[in-house]
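All protein chains but one are shown at their positions in the complex.
Here is subunit A:
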Amino acid sequence: MEPVFSLRIANRLLELDRVADAVEAFGEAHGLAAKLRYQLRLVLDELLTNTISYGYPEDGEHVITVSMSQDGSRLRFLLVDDALPFDPLTAKTPDLGAEADARPIGGLGIHLVRAIMDRVAYERVGGTNRLLLEKDI
């Protein structure tokens, strides 16, 4: 498993630019299609935005680590934070078959993560959330 990058970011939304830049840099260097680059950025954006926006009700400075590695045609991401426990696998997702008027407004981000990634695994270990995501390319 070849490490691609490992970033330590603060719990602020502006930090997400650094993550997006790292994914773009990898994508460009390895000739990943625009759709895949966009979807990977989107997945990390959705998860990290959730964590930063809702995971720290008491605010304060926290560090989130975002790492990416590659094993042949498999891309693997690991997100580790000390935010409130949150398992995206058990989170409710919206009824996407509903008529426009009846569509709930929330929950779409997690649905996108689960639809785009091939595997998602969550564990809570010693006060940290560890989320492992894989995408076959």
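By our rule, a contact is a pair of C-beta atoms (placed from the backbone, for glycine too) under 8 Å apart; a residue touches a chain by one contact, two chains touch by 3 or more; residues count from 1.
Heads up, the rule we're going with is that contacts and distances are computed from a predicted model.
Can you pick, from "Stage V sporulation protein AD", "Cobalt ECF transporter T component CbiQ", "Anti-sigma factor antagonist" or "Transport permease protein", the UniProt name of the chain not shown?
Options "Stage V sporulation protein AD", "Cobalt ECF transporter T component CbiQ", "Anti-sigma factor antagonist" or "Transport permease protein" narrow down to "Anti-sigma factor antagonist" for the missing chain.
Who touches the missing chain here, A:M1, A:A29, A:A100 or A:V125?
Here the residue in touch with the unshown chain is A:A100.
Which residue among A:A33, A:V63, A:L89 or A:A121 touches the omitted chain?
Only one listed residue reaches the unshown chain, and that is A:A33.
With the missing chain put back, one of A:L42, A:L78 or A:A91 would touch it. Which one?
Here the residue in touch with the unshown chain is A:L42.
Which residues does subunit A use to touch the chain missing from this display?
Within subunit A, the residues that touch the unshown chain are 13-14, 33-35, 37-39, 41-42, 45-46, 49, 53, 96-97, 99-101, 103, 105-106, 108-109, 111-112, 115-116.
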